[in-house]
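Here the complex is missing a single protein chain, while all its other protein chains stay put.
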């Protein structure tokens, strides 16, 4: 590829946090340029956002349908689209671009429900398009190192996994003193899907377990709670989990854990060793043994595996963070897209980015959480 | 009281860890002296232990029954006995001394099962003797500060509690490579009771929640697992918990969490603030807010509440640890015993030490865990 | 400014770490585009680098002199140049572009010696060009918050400052087992200047003190050491410091502190409170009081001052790191350049980026360190 990849965006206009993150992640390495967008369903707002990003006005669209057909028709059309709209639109937008022959990067969760997810999966398989899902936390180098350690057997046989994702930003609304920190649409099942908290962040915890350990959730017993009065959807959820291979564990997520900020973390316990990783301190990976000093693996060092090294931009202790991890996901998807354009085969072992299949697993996880909780935390199998 | 309190001990001879801890806790402050003991059911071993502790040989007994009657008959007999035998003997030994009119300090868990626990409770009520249970983790100053903060409403309404007690010392036995780190008797339900892991350490986590928050467990859904082959009793347990007042939470304990040492910890989430405390870093208490800097309360400072201050021996950042916390439990029970001897009334609000009632609650917790787990983690109410 | 700023680069071709950092910092926010470069003194290498960055071959130059004149002559010439060459060339390159009327971003240290630094300072003043120096650690939001706290008097009167910058990457060379971790040119006074360690990283520590506290070093007593055999220049240095206003302190830097990675840190002690900041944990700022709980300010929160907030890209606990801090320096300089182009006045209080004056202060600091050390750590005043 002797040029930058051309990126379009649907959603993510002025003031939208996640759109800006996608743009920073895309531009960080100088290999992708934003050239088109339908940033809002309001054409005027879309246009203003296009000006913010110094785009050619002709390629700033008032609707995603228009954008898909116009870009598909251009010689220099976009190589992929980034979808950063509300959950209920993921399906339609992704479908439109896939059918227009355009590769897709989609924000999580994949869709509004499991059925939509499976349909997208089929469509991806049928079209052969590249489809990446931004489970961005898998982009951290030390998460990749954790995965490598498990794969290489350094932990021995896995016995137990605990994954937590507590946030507290919505706690003000429990007593009615907050100002509605959880966006209204997230409380609306028709827009957000069947779960708010487990759907928005619980799926990150679920995906992180899956990525690092390769384990699937077989069944779970979930207790979801809406602490905020008047809310239909959960803002807190705790699950007992039975994974494949007899592994036991806990996954929980919360938006009312006062003072917690973005405290996604995971502990994986094996017969030979255990590991701990905290998203808020992402450059370190703690490894523990029964009869040896505790070890701290630190990003940027030569003793790390190849994935951790390849996904680092700076030397040790020049901290990398959220945007760099996000950019790693972008880079991996961009590589797949470049290869597709250049007719290059996928590397042995495949690409290292969250796929539509991960998205389907996430939808099944959400569905099982909601069903189990409705049945008083009865054990519920994942529909996979 | 113008003399030291006279202490006897049952169990805890040469090489017994917990007996030595009780003795150090008792002697630290110069207010208690060990004067008698039945340190082993083998009279010869008991005698040797007596020599280690420089005791009058006449007061080193070959059986606890003999000790109880002999000491009860002496003018200068013991003021209390410390019971540090295996779980299945707690009941008989405690009963014997209570019936001999002697105050009791008993190691946890209270007894072999809930029924025994309730019988002891009745006996304590009937005799009026002082009965203290060494849920020693409540002796830490910063745990007392945490309790004060909850009681004073500084956290607001409690929404969620997470208490963990992971240890990893037994993980070697999962693959049969260990040397039997969990004592054989702990694996035997006739000696240890219906649970090993939840009984031995899960009860500490349960008691810590109760002490700090005042909340009772209403019902729980528990999954206990014996990862060590051939073991009847659990070495790992995870519970979803419904507390009183609509509070939700998780309690878990483990002995196969590789590399974890003694990582008891608790997080209490309230509408105004939250707190975190880690037993391995006991001199600090972390307090978190939605919209203010995170705070770290540190032992030994003048800004702490009276209980935290009264239970400190050294200035700030002269670290105190496990033995000092244990000694705080001893001091509080010793005060109650002194007061009983001197005919002094209990202070308003009562004494601050774990009681036989706490022990009964612990037995009910263990029973519910075991029953729930047998019923595939069905919600099970505590029999209180 | 209704377009991206146009950036050129001198140095920083293939494989050069700091050049890549400058490019990532520039591109992160989508407001700057790299359009020209003289990436190497070898025209062929320069050309290859230009291809890596997808540049118009016509704007990839074989020498910086050629680039300065060609770009100055273009209608769409660069708005500024980033200079990322070895120390001894900073002066000549910067001078060339300043004289061509082009704004400059220059890597630190400013120049080879104090005299060159002062000449550049004069030239900047004379030309009115924007000149930014990448003392990048001042770009961290929590460093800006620290500065705000000092300025607002929240620490009271400053009494003592301790700033450290230990690294250990060169320790292998002390016993001759390393592979020359410190680049050869850094050991050569004709290329690196009079100091290696204090020049390369000690100046960062010095600048950080100056930025946060506003204090100047009045005099210092320095002991510089070359632990690596055969090296003329220091790889370790310790200074006692007397600052303005009677403040005492310590500044030290090291490249042989085994196992330390990039552990720049600062402690500022005042009569009302103190603060601590660690570059390796940059999203937190610790504030300590004599009689109140310790506080941790965390990036991304609404309770922070405006500079800390304006220099954040992600919400709390979505960690930001080295590149983002670097990008903040770029953004501030870019704003000054845009304003200059647009004819907009500087904001009241000026811009917040390291200037040529900071660079001169750094050169004076290096000079004093070297002189003091030669005089057996005699107190030496800064030549300012």
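First chain written, first letter: the chains are A, B and C, and each begins at residue 1.
Criterion: a residue touches a chain if its C-beta (ideal position, glycine included) is under 8 Å from a C-beta of that chain, and two chains touch if they have at least 3 such contacts.
Owing to the predicted nature of the structure, the values given are computational and were not obtained by experimental measurement.
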Displayed chains contacted by the hidden chain, counting the whole assembly: A, B, C
Residue, one of A:206, A:231 or A:298, that touches the chain absent here: A:298
Sole contact to the chain not displayed, among B:263, B:338 or B:357: B:263
Contacting the left-out chain in the complete assembly, out of C:4, C:47 or C:294: C:294
Hidden partner interface residues of chain A, rising order: 287, 291-298, 301-303
Chain C residues that touch the omitted chain in the full complex: 155-157, 159-160, 162, 168-169, 171-172, 174-175, 221, 223, 225, 227, 236, 238, 240, 242, 248-250, 252, 254, 256-260, 267, 269-274, 287-290, 294, 376-377, 379
Contacts of chain B with the absent chain, listed as residue ranges: 2-4, 17, 20-21, 23-24, 27-30, 34, 51, 53-54, 261-263, 279-283, 298, 300, 313-324
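Operating definition for what follows: only the chains that are shown with their structure count from here on.
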Per Cα centroids, the chain farthest from chain A: B
Between chain B and chain C, centroid-to-centroid distance (C-alpha), Å: 55
For chain A paired with chain B, centre-to-centre distance based on mean C-alpha positions, whole Å: 43
For chain A paired with chain C, centre-to-centre distance based on mean C-alpha positions, whole Å: 35
Of all residues in chain A, the ones touching two or more other chains: none
